[in-house]
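Only one protein chain is missing from this complex, and each of the others stays in its spot.
Up next is subunit A:
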């Protein structure tokens, strides 16, 4: 099968390396604003822990009977470091192999990973937002208080935002490089193939 140009191979390597910062940067963020919280409450999700105003958010959420958010709530924290490590390894492998299929495979895998993360986030948000304690002080209409998956949503007196954070944006930049590599690979002029009729 077709080999990748040197430049496209570099793009694949870069995309693989750009996954590494996700070990040191937050991947996702959830922010809340209310009249009493003009400065906002902010929670960041990292590869293996939470940070930010988690305690304050828990303090506010207990009134409607939401579960206590904590690291133990995310089993993902125990294996995400390996999944992401594997993803980097696949990327580097794709660079070494340097074939078109390896590029596609890497791109496919990382896209699948992204979709899986979104699906997982939705599943968490749904459970967190629907598993309300029936004995809570404030009964939410329909017993659901699900945070948005991506974007803004109004929840009682809060405006909630959910979206990717630094680490994810860097990974997405890497995915952009892969798309560039795919486009370049498809549209670049075929390497000079010797014309059998003109050759002597």
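Operating definition for what follows: a contact is a pair of C-beta atoms (placed from the backbone, for glycine too) under 8 Å apart; a residue touches a chain by one contact, two chains touch by 3 or more; residues count from 1.
Operating definition for what follows: contacts and distances are computed from a predicted model.
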Omitted chain (choose from "ABC transporter substrate-binding protein", "ABC-2 type transport system permease protein", "NADH-quinone oxidoreductase subunit K" or "Sec-dependent nitrous-oxide reductase") - UniProt protein name: "Sec-dependent nitrous-oxide reductase"
Residue among A:5, A:25, A:56 or A:146 that touches the chain left out of view: A:56
In subunit A, positions touching the absent partner: 53, 55-56, 59, 62-63, 137-138
